[in-house]
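What you see is the complex with one protein chain gone and the rest in place.
For reference, chains read A and B in written order, and residue numbers begin at 1 within each chain.
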Amino acid sequence: MPFVYHAPRTLENLFATLDSLEQYSLLAGGTDLIVKWKEKLIDPKAVVDINGIAAMKGIEECPHCFSIGALVTHYEITASARLRAAATALYEAAGEVGSPQIRHIATIGGNIVNASPAADTAPALLALNAEAEIQSRTGISAILVADLFTGTGRTCLKPGQIISRIKVPASGQNQGSAFVKFGKRKALAIAVVNGAAWITIDGDKIKDVRLAMGAVAPTPIRLLAIEDWLRGQTLAASTFKTAGTMAEKLVRPISDIRSSAEYRGDLARQVVIRALETAARRAKGGCACG
Amino acid sequence: MSEFKVVGQSVPKADALDKVIGRAKFAADISFPGMLYAKALRSPVAHGILQHIDYSAAAALPGVAAVLTGKDVPGANNFGIIIKDEPVIVKNGEKIRKIGDTLALVAAENEAIAEQALALIKVDIEELTPVLCPIAAMQPDAPKIYDKGNVLAVRKIVKGDTEAGFRDSAVVVQQQYKTQMVEHAYIEPEAGIALFDGDVVTMWVSTQNPHYDAKEVARNLNIGLNKVRVIQAATGGGFGGKLDVSVQVHLAMLAVVTRRPVRMVYSRTESIKNSVKRHPYTITMKTGADANGRLTAFECTIIGDTGAYASYGPGTLTRSAVHATGPYEIPNVKITAYTVYTNNPQAGAMRGFGVPQVAFAHEAQMDMLAEKVGISPLEIRLLNALRPGSLTATGQYLEQSVGIVSTLEAAAAKVREIKLERRGGRL
Partner (left out) sequence: MDKIKIQFVLNGETRQVEVEPDLLLIDLLRERLGLTGTKVGCGEGDCGACTVLLNGKNVNSCLLLAARVNGCEVVTVEGLGSYDKLHPLQEAFIAEGAVQCGFCTPGMLLSAKSLLDVNARPTREEIARHIAGNLCRCTGYTKIINAIEKVACADRHCACSREAEEGR
C-alpha cells in the first residue's frame, strides 16, 4: 500500500516528525526495507527518509577511535584507508556485504538495526567493541553494539530512538583484527557463518582478545568463554585450533535453507581459526592490514 | 587468419549495437497508448478441484477492463508441446494440478489495480492430497493426478542379453543417483504485449518458439492460424525454458475481449513458480566389466519427475534413455525410462535435455569400475569409448566421425602439460 514520505534535514526535524507519526519505517539505504515492502512483509504508513541528515554522515577520527555516521555506506568504509589500517575487521566486513550496487547505497546503521543474525558488519563491530550512539528527542546515550540485539530482527531501540553514529575503537600497536565469511557465492551471498576476531599481543602471548560470530545464534554473539580461555595463551597454531574446536562445541546453530546445523558447526571452527590467525598476524606485523 | 570472407572471421552480432545502446526492444519495453496491464490469479494449492470462483467484486473495481475465467476460453482450453494437458485457465469443477495453475485473468488500467482486483477474487478449492514424489506416484494406490494414471510414458532400450553379460563380469557397480530440479532463471522474466485489430491478434513475446505459440493461441481462441501473428521480441535468455507457452494465450484472450493493447510481465517470483524446470531424476544404474575393465553389461532405470504437465517430458526421458550408456560401447544393455506426473512444477526442456542427469550417473559408474579393476579413470574410458565401427545401445552402427577418443587424448595431453607447468617444468 502507498505510504506518506517525509525527508527531514536535521535531527530536530527528524524527532519532531517521528513524534507526529503513529507508525513509521526509517529509510536509510533501503536495500532491505524496499525489498521487504515489495514482498509485502511490511506495510508502513509513513516512510521517513533520513538520508538528508548531515549529523548522521561522515567518518570522523577522534583520539583512539572513529565516529562513523549511521548513514555511512559500506562503500565509504571500504574506501577509508584509516579504517583499513585501524579497524580492519570492519573494513573487511563492509567489503563483503551484498554487491557493489548494494554497498554504494546500504548503510552501516541499517546493517545494524536490521538485526539480522548474519549481518556482516555485526561480528566485526562486536569484536572491535563498538558502541552505538542512541539518540532521541530527549537526549543521547551510548550502548555496546553487542547489547543492542534482543532477537532476530529485533533491537532494544524504542519508537522515537535512532542510532545516529557508531563509535569504533581504533586498533594500535600490537593489536589487529580480522573478519572471515563463508557464503555460498563470493558476492550477493548472505553469510552461512561469519565471524571476527580482535587481538592484543604481548610478545608471544595473547594479552587480550575478542571473538564474535554471526549466523550461529538468533543474534550476532560474542564467544566470551573462548576469549577467557585465550587470554594468556601462547600465540601458536595449536592455540587457535583449540579455540576453533571450542567454538564448534559452544555454538548452537540451526539448519536452514543455507546450511545444516552440523556444517555451520564445522564452519564455526574454521572461522575462529582463520580470524584469530589473521588478527594475530596483523598484531605482530605492525601493519594492521597486512 | 582465415582466407574466407565470412567463415573463420569474427563477425559482429547482428543485434549487438541495439543492445549496447539500450534500444533493443524486449517485450516489457514495448508499450502502446491505451495499454492495459494483465495479471493472473494462480492456484495456491498443488492438487485440488476448483469448486467455485466469484469475481464480481474484481469486475466491479474501477479501472478493471476484464476478468476472465475458464468458461471464457473460446477454444480447446489446453496446450502443451507434446501432449495438450495444461489448461489455459482451470474451469469450474476441473482439476488443479500444481501451485500456479491459472484460475482467472485480470486486465486493468495499471498494475496496482490489477493486483487489487486479484485480491478481490474469491475461490473455493476442494483440496486433494498432492503427490510430490515420482516413485510414490508410480505406486498402484497413489492418488491419481490424471484419470489415465500417473505414468505418462515408458521408453525401453534392449540390446543383447544383460543377464549373460553380468554373469561374465568380473566386477559390477550398482548405485542409485538422484538429481535435483533446476530453474533456468533466464534474467528476463516472461513478458509479452498483444494487440487485436478486430481481425488479427498480433503479439510481441519473450519466447523461443513463436510458431508453436501461434498454433496454441489459434487452437485456444478457436480462430485460424492466419489470424494470429506472434513476433519474437528481443528475448533475455531462454535456455529451453521459453519453449513453452507462458503469457501468449492469456494475452490474446484479453486483447480480443478488451479490444485494447494488453501487456503482461511476470515478476521473478511468478517466473520461478510457473516456468518449467530441469527434470529431477532418480537413476538406478548397474554396470559390469571384465577383469581388464572392458564393459560387459549395463542396466538402468530412470524415473523422471515431469511435474503436473508433460511439457517436453517424454522427449527428455527418451533422450536420457538413448544417452544412458554415455559415449561407451556396451554389448548388453537394458534401459527403462519412466516419465511420471506429480503435483510438482512441470519439468521441460533445459540445456542438455535429459543428458546431464544421466552423464552424472554413468561417469560416476566409470570411476568406480576403474577403481575396482585397478586402472585409471582415463584408461577405462579410452578402453570403452565409442569409435568408428562401434554399435550403440540403440543399434546404430557408427561409421565415421566419432570424436570421443581424440577428445579424451587431447584433454589428457593438456592435463599433462598443466601438471608439468605446475612442477616448474620438472617431470
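Just so we're on the same page, contacts are C-beta pairs under 8 Å (C-beta built on N, C-alpha and C of every residue); 3 or more make two chains touch, one makes a residue touch a chain.
Nothing here was measured: the structure is a model prediction, and the numbers come from that model.
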Candidate in contact with the missing chain, chosen from B:Q51, B:N222, B:S267 or B:N292: B:S267
Contact with the hidden chain (one of B:I83, B:V151, B:A234 or B:A364): B:A234
Which of B:G48, B:P130 or B:P189 contacts the chain that the document leaves out: B:P189
Those residues of chain B which, in the complete complex, touch the missing chain: 10, 12-13, 15-26, 28-29, 184-189, 234-237, 239, 265, 267-268
Chain not shown, touching residues in chain A: 2-5, 7, 27, 30-31, 34-35, 38-39, 47, 49, 51, 75, 98-102, 104-105, 186-188
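One rule holds in what follows: only the chains that are shown with their structure count from here on.
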Chain centre separation (chain A, chain B; CA means) in Å: 43
